[in-house]
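Showing subunit A:
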Amino acid sequence: MQYAAPTTVDEARSMLADNPGSRVFAGATDVVPQMRSGRPEPSVLVDLKRIDRLMSVAHADGHWTIGAATPTSELTHNGEFAAMFPGISEGAGLIGSDQIQNRSSLGGNLCNGSPAADSVPAMIASEARAVIAGADGERTIPVGDVVTGPGQLSLSDGEFVVEFEIDDAPANTGDAYVRTTPRTEMDIAIVGAAVRVTMDGDTCTDARVVLGAVAPTAVRVPDAEAALVGSSLDDDTLAAVAAAASAAANPINDKRGTVEYRTQVAGVLAKRAAVLAADRAKGMEANS
Partner candidate 1 sequence: MTATENPKTYKWVGTRPIRHDGYDKVVGKARFAADLNLPGQLHAAYLRSPHAHANIVSIDTSAAEAMPGVKAIVTGDDFPALDITDPNHDVSINVLARGTVLYHGHAIAAVAATTKAEAQAACAAIEVEYELLPVVLGIDEAMAEGAPLANEQNYQKFVGPTDPSNIATHTPLERGDADAAMAEADIVIEREFDCAHVHQGYIEPHACVVDTGADGKANVWASSQGHFMVRAISAAVLGWETSRIKVTPAEIGGGFGGKTTVYLEPVAARLSEKAGRPVKLVMSREEVLRSSGPAPGAKLRIKIGATKDGELTAIDGWMAYQVGAYGDFAGMVGAMSVASYKFPNLKLESWGVLSNTPKTAAYRAPSAPHAAFAIESVIDDIASELEMDPIDLRLKNAAVEGDLTAMGMPHPRIGLVECLEALKASDHYQSEPAEGAARGLAVGFWFNIGEQSSATVNLNEDGTATVITGSPDIGGSRASMALMAAEELGIDVYSITPVVADTEAVGFTDVTEGSRATFATGKAVVEACRELKVELCRRAAQIMGVDEDQVAWVDGAAVSPGHGGGEGGEPLTLAAITAQAKRTGGPLTATASLNAAGAGPSFAVHCADVKVDDETGQTEIVRYTAVQDAGTAIHPSYVEGQMQGGSVQGIGWALNEEYIFSSDGVLMNPGFLDYRIPVASDLPMIETIIVEVPNPSHPYGVRGVGETGIVPPMATIGNAIKAATGVRMTSLPMSPPKVLKALDEAD
Partner candidate 2 sequence: MTQHRPFAGGDAVVEANGATVGQLIDDLDRRFPGLGDALRAGSSAGIDGEIHAEPEFVRIQPDTVVYFVAPLTGG
């Protein structure tokens, strides 16, 4: 196995094109455990962290641009970002310990392809876009279209995520991500739920509800969103959100949780995330 650390996107693109069986990585927090558990070594490990574009966070022209290899600790320590997207920030901040946070990245978390990836549901809720580089140049697709199943991506060989774009949240908008894990830290979500709402006073005018770890990919829950819009998040609405989330869950039994548990808790977390997001949305109003 060889190691390469290109310093531009183009350099990385041609390396990947020239070396079949090569693989990009950022923090290696998934790559190393996978190699240790017997996955074949790539021919070339392409380290993306020396490419400035993949290691930067910028806010301009009404949207954020986040380098795909940027350590999540950079994002969670970015006060302006965390204030606008507390849900994405807390999702990113749940990917492992401080040691992991200094290595893990939004790009890695997404492209590992795990349905339990903590940063993904809130990114989907904010309709984040992934900018993808490949042999033919660059293309931009919704984050929700990158992962097609556990460990499966829509990216072709030689393609990699360069950066994420997230439009500024509208006024009076808040998001939240909550998950359950057996431990408080160092764990993989049994269930995760992200909710983003826009509020007009006590009334919800826009909502996105996304679940993690309860289906082959993160999934949006249109029925829960429909229940929220127009409501004041009263108990009946929250019960409907929970029911819709549980209905949308299509989980598996594994070492981390049961079908029964995941289905039930998906509803609980969707409800809790909605309440938290709405409180934040109202707080945004108060602060503005």
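In this text, a residue touches a chain if its C-beta (ideal position, glycine included) is under 8 Å from a C-beta of that chain, and two chains touch if they have at least 3 such contacts; residues count from 1.
Criterion applied: all candidates are chains of the complex that A comes from, given by their letters.
Here the structure is a predicted model, which means the values were calculated and not measured.
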From 1 or 2, the one in contact with subunit A within this complex: 1
Subunit A to candidate 1 touching residues, read off their complex: 33, 36-37, 180, 182-188, 190, 254-258, 260-261, 264-265, 268-269
